[in-house]
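Some chains omitted; the rest stay in position.
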Amino acid sequence: MRILVANVNTTQSMTDTIAAQARQAALPDTEIVGLTPRFGADSCEGNFESYLAAIAVMDRVLSYPEPFDAVIQAGYGEHGREGLQELLDVPVVDITEAAASTAMFLGHKYSVITTLDRAVPLIEDRLKLAGLDARCASVRASGMAVLELEEEPERAVEAIIEQALLAVREDKAEVIVLGCGGMAGLDEEIRKRAGVPVVDGVAAAVTIAESLVRLGLSTSKVRTYATPRPKTVIGWPLTGAATAAMP
Amino acid sequence: MRILVANVNTTQSMTDTIAAQARQAALPDTEIVGLTPRFGADSCEGNFESYLAAIAVMDRVLSYPEPFDAVIQAGYGEHGREGLQELLDVPVVDITEAAASTAMFLGHKYSVITTLDRAVPLIEDRLKLAGLDARCASVRASGMAVLELEEEPERAVEAIIEQALLAVREDKAEVIVLGCGGMAGLDEEIRKRAGVPVVDGVAAAVTIAESLVRLGLSTSKVRTYATPRPKTVIGWPLTGAATAAMP
Amino acid sequence: MRILVANVNTTQSMTDTIAAQARQAALPDTEIVGLTPRFGADSCEGNFESYLAAIAVMDRVLSYPEPFDAVIQAGYGEHGREGLQELLDVPVVDITEAAASTAMFLGHKYSVITTLDRAVPLIEDRLKLAGLDARCASVRASGMAVLELEEEPERAVEAIIEQALLAVREDKAEVIVLGCGGMAGLDEEIRKRAGVPVVDGVAAAVTIAESLVRLGLSTSKVRTYATPRPKTVIGWPLTGAATAAMP
């Protein structure tokens, strides 16, 4: 089966990291296709950037020319998953929800360690909307910006571990969720150091997407995620136009 | 003061209706400017259209050339308000929240009457995120599409009243909220027929925006709605490009 | 329009401060009338005093001889608003709810800074009943008694700011609400020092009351706040002759 893994920012190297992490988790016969949006911010750290990414991801996925079996939205705490679900017939899995859902099988409470403090409320809100917040002990910020994760992986690991240990000790978390697509690959190191299971959302999402496809399950179309009604939509898809504006 | 009232769909006549309703509620010295997005759907009735509108409204408001004192997002149950709050220094008022907040001063429980059934979960989710759902008795659909409200106002009133009466009798609502920007102006008729206060979100939002401006209050910038960090954003603003794609 | 602003305690100077704050927030053609209860405590810092104030405010408002357009109950976290809503046809706005409702337009979470620790649970309970607690980060006590606010305004400002800074830093509040009618007028100073929007409940309530009146909205009378049924009420109103009916 083929799974599209859509990065939410325009940084190609981050798409590559995410796709690599996805491939590591995937079944042998699963093809992972990493997608980078054609417009938007080089990192998503707030609502404006996240809303723009929501549309950019839809735009990018819709213009993918080959058939595919599932889509993973690989931004943690980002907007947009519901739109993809309306537009597609195949399963859509958001890494925020995949990670939380997986963590809940592993411990009584989980904590999310994310990048900047300003991203914390977005994540809290997405978990609340997803109804996956009841066993969330805390969402903590490491203070590392998204792009710093790539540039300074060692400092990132230290900063994340510091918060992970606080989450375990003070917030009573029993599982740690890595709250950023860009943290893909750091899980092993942190697991070893923090002594608790560490869930990487991209990996979790891959196995969930595969499972849904194998079980023949996809998004319900009877109400919330019904296909959009036919209507006049000006300027969509944005790609043709937007790419013209690109450097 | 000048308040921008941003319609979320591209139907100009609906912008006009909304702006007229806003003017009726405004103080004499308040200038109401109706804005129509440059791209997007001619009506928002789902997540894809709403996410697109979120970006289109940000795009439209940012390109408004004159100074202004507040912005009203005049779509009921739509995405995007948080993005505007990040991008602007002036207060941003969403009509979903304005209406709910106002209704809560008028009765123990309120119900929202919206357009299509598929919009109900979006509204429920926005109210939950806003923390204004605890006293919401129900969100009910009239079965009228957004554009039908304009085309068949009489049938719309009947359909809305039918649900309003059910909300009062069965869900124990004491106040009715009109859950669509396009319902602006129907409040008087429904109030008379249903025997309970009827809140129009646009009118409510105008008075709240005016109040915030008068009190010298605006969005807190210390965390969630801090100005986006400086970074590379490809293809933004979309307008220049996207308008090229318009018919 | 004429708005009655009812202090909940019997301290006339506090009524004057509250009324002055209300006037500063009001529209030019709004007449603010400050009312002091005829009985009760000189400050409300607990349930007994608050229940007594509830009745004293109803007693005072009902005996006001001129017509009026709205009533503001200017005690933070106090009992009684529901009774006024039953007794009156005009809108009733409680400053606890007005402030919370306003704060929610300004940030993701708000905190209330009140007087004594013993008042905290009353405020938490009123916010919970009002369904406005979901985005309340904390209610914190400054340790200043109500009357000390008047006597030692400088120390009060310091004590409030100390808690406001803790609320922002530790509880992640983005907006501060002044949780006492007697704090009216301190908002500017605190806003400057704490770096976040500061909402004064009296000012907020004035603009909300004005808005409801302008929109032609008032309390729903279909259920919870229906006019009391005609019945024998011994000793009411309490001020004056009726006490003669007591055994």
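Order of writing sets the labels: A, B and C. Residues in every chain begin at 1.
By our rule, a contact is a pair of C-beta atoms (placed from the backbone, for glycine too) under 8 Å apart; a residue touches a chain by one contact, two chains touch by 3 or more.
Only a predicted model underlies this, so the values are computations on that prediction, with no experimental measurement involved.
Complete-complex copy count for the single protein sequence, taken from this structure file and not limited to the 3 chains in place, is 6.
Following the convention adopted for this analysis, only the chains that are shown with their structure count from here on.
If each chain is reduced to the average of its C-alpha atoms, the one that sits nearest the average of all protein C-alpha atoms is B.
Remark: rotation between chain A and chain C after Cα superposition is 120° (nearest 5). Separating the CA-averaged centres of chain A and chain B is a span of 29 Å.
Touching two or more other chains at once are residues 120-121 of chain A.
Listing the residues of chain A that touch chain B in their complex gives 10, 38-43, 45-52, 54-56, 58, 79-80, 82-83, 85-87, 117-118, 120-122, 125, 128-129, 145, 223-226, 228-229, 231-236, 238, 240-247.
Put simply, chain C touches chain B in their complex at residues 25, 27, 91, 93, 97, 101-102, 104-108, 130-135, 168, 172, 174-175, 195-197, 199, 203-204, 207-208, 210-212, 214-215, 217-220, 222-225.
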